[in-house]
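Here it is: the structure, laid out below.
With one protein chain removed, the remaining protein chains of the complex are shown where they sit.
Read from first to last, the chains carry the letters A, B and C; within each, the first residue is number 1.
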């Protein structure tokens, strides 16, 4: 059960970065829904390596092959199986680290846990596994229809957009390679990443995600609160260290008299410190949250490390790596979000008999 | 499945704040383990209302009745059923809000979701449900034995302890009612809460939790990462808005060359920005995380609100409420943490056949 | 997860026969449904010991205490917690078997599995745990409304009713203590049980269950076929050795040309060898199945056995035991059936978005 996520709309994922293919099975897909396969492929393009000069230059076409569950352009209710072949597997880029534990990578923990490690790239620990999430999310988005999910980069290192999402035009996110809808900040972020890359270093960042038109009533009052499911999904994205929704950590410094969201007569609220969720259940207002990513661990500069036998060694990234992960993580954040919202919508259906 | 948490060591919870009892069933308990029931009761005392002048004065003895699964002081491997009777149910304290939606409470969302609301207190949305978590956590702690879990209040409003956990003596946490191991900061926090309470207002805060002696290898590489399970648990605690582990949001502003944890020859690391988890899997270093709580929504002052029919109204808390939730949330954070760690330890057993 | 059953409508059970109470938590209950508690109690009476001269004389009032999830006579959508206290615990009736493994009982396997055994009665292995199933089933029946579930005894030992269910008046099942709707066969069965009881022996039997007015479409095509869920539930009833639905084992001897159910123009079928399920999915016809029970293992006569240390010994049942389990198992079969049908109905709701 460790490679599945979701209760009703559930993705089961498989695949390593350097095996023949990665892929997944999506269960719980309602039947009879139109699916535009080119839109799934388009989301994969947003995630794939080599899409711009500020991402890794590794080239993977990330071409989706759908194997089941869609017939004549519609979901059938049967599980959707899919694969994405691994084509650009320069395993030799990794041969130098076969017996080495890279700092802040999963090499050490993976080896200790399983006693066997596919040293060709990250193996199962590779961020490449998020491509399967993007597929499941892109299908979820098409099923959701009315719900709008918009993620964007709100910070790269210390460069942080000084407006909140309500002051931004979220349709502009994909206008630049860093995926920040504020052009001015986008330029600064891109410059920062270029500079970091030149030094062979990496940098962290943050993504904000906004979910609009969510119906009231999604989420559960005790366990399985909606925010808990979102946090769970986000913390499963490689490199994520932090999650906050609504007022977040800033809200911890506020008083109740300021933080409480006063109702309008129609049940909407004047402020939205709650972030669209009260008592674990969506209230119909915008849901928004922020996700923090650490800097990528693979550096294009020398670092001290150890090998399997506990000897000192030096590692230096070869091949092609991202200096900053957040631009490519935007579609992953959106995909997980779409999966969660759809899952909760379907789960909510069980509250009634027709 | 919405009222269960955990995969192997699993708590299923039931009960509303003003019904006859709350309680739960704990499944997946290994047999033959000594349980000291007084230690469970002691954890309940740490959570219960009325324990000090800075918490609600509501008096509930929170007396645990164990109904199954423990025989002659040992776990039997059968599920542990338990109840805690609700004794101090001043339902009349709530009669004034029967048809009112309190700001930033679950009244509105609960009513919209279920179409029926137990208006006597929070009903199922009450934070009282966390008592069941404390029971399951207290049992998990006794099963874990070697793992040490220590949570403490690191901030109340803007008063934030200026040391990290390694500079504090965590055995002193319960020496004061605010549960901050730094006496100087504890005094300031208590004073702040007294002041806030006097104004009929409330304030947010933060809890830090440290897990020590966790074996290497807990957690999964793709979904079900250890940090994701911890985030999920924490975001299910009422009033929690934020979670970060290791370097957290601060890590998003760092470069990889600074953030990477360089190995010592024995596999430990010189720094611990990773927070004890690499690639979703524990690495044997301390795991630490921070949880942010919003200010309590019930104020002892008048606020505008609406009733079920969309009419304007005024609400003001009656009865007995917490001006700041973090001191009582400390045992809840520890309990959820113990449940997760035990669950992952048991899950890890399935990686091998004897 | 071993003490829960059901995916959406899910019972989590706890309790041993000689502890303070048995009970359970029912999750996934839709809100706003009228519940008549006396009807639940009535189902418990049908299962309870001491109800007639052909069942055990053990007296347990089996009084249901509901602790949550029902308010003002309606389900609230919150989990229903309940307990049934154990009152007539003559543990001394069991002291003679404390270290003995009774033949064809769970003593040996339980002890080997858990290394610890609550020797007071069957402990967790006691058929008394089925009382929790009866509660969950009685609530499911009330939620199902239109679906009619009727189980009856169709055989005691070699005495087998020579008509199928369509030739019987199923409203007469409870007219006699053996729960066989055919009066003539009922008399013969009762006489057989009296005779067996006099000899201190026991006898097996069979129960047929019919489910009427099930909507078309319940069940899944590959795993989670409706018949698989029914078989799973039935084989979890103590003493059950066999399950067949529709044509069952007799169907294995037939040709396809005879066995195929030819359609009427309205989609109903002329025969019903399929037993109301085709390809794992209900087809709207009556679902019917048969369950086989072995003879009760506890005999009121001497049998050879062994103790924990592998020494020969003699056991003889003391106290009060059933000579034939099927009359009391009828409400258990119905309860499990109701739980499964409701679970699949709710699960089916997830096939569509409103």
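We adopt the following convention: a contact is a pair of C-beta atoms (placed from the backbone, for glycine too) under 8 Å apart; a residue touches a chain by one contact, two chains touch by 3 or more.
Owing to the predicted nature of the structure, the values given are computational and were not obtained by experimental measurement.
Student: Touch as defined at the start, partner being the missing chain; which of A:118, A:201, A:220 or A:322 qualifies?
Tutor: Spelled out, the listed residue whose C-beta touches the missing chain is A:118.
Student: Touching the absent chain in the whole complex: find that residue among A:69, A:157 or A:246.
Tutor: Considering all chains, including the one not shown, the answer is A:69.
Student: In the complete complex, the non-displayed chain touches which residues of chain B?
Tutor: 8, 28, 30-31, 77-78, 143, 221, 345-347, 349-354
Student: In the full complex, which residues of chain C touch the absent chain?
Tutor: Where chain C meets the chain not shown: residues 1-5, 7, 13, 101, 103-106, 108-110, 112-114, 124-125, 129, 155, 157-158, 196, 201-206, 216-217, 219-225, 227-236, 238, 240-249, 251-257, 259-267, 269, 273-275, 277-283, 292-299, 301, 303-306, 310-312, 347-348, 351.
Student: Kindly note down the residues of chain A that lie in touch with the hidden chain.
Tutor: 1-4, 7-8, 10, 12-16, 19-25, 27-28, 31-32, 65-69, 71, 74, 76-81, 83, 113-118, 123-124
Here, only the chains that are shown with their structure count from here on.
Student: In terms of C-beta pairs in contact, which two chains are most connected?
Tutor: Top-ranked chain pair by contact count is A-B.
Student: Can you compute the centre-to-centre distance for chain A and chain C, using the mean CA position of each chain? Integer Å is fine.
Tutor: Centres of chain A and chain C (C-alpha means) sit 46 Å apart.
Student: Using mean C-alpha positions as chain centres, tell me how far chain B is from chain C in Å, no decimals.
Tutor: Using C-alpha averages as centres, the distance is 39 Å.
Student: In whole angstrom, what separates the CA-based centres of chain A and chain B?
Tutor: From the centre of chain A to the centre of chain B is 26 Å.
Student: For chain B, which residues are shared contacts with two or more other chains?
Tutor: 1-4, 7, 13, 113-114, 124
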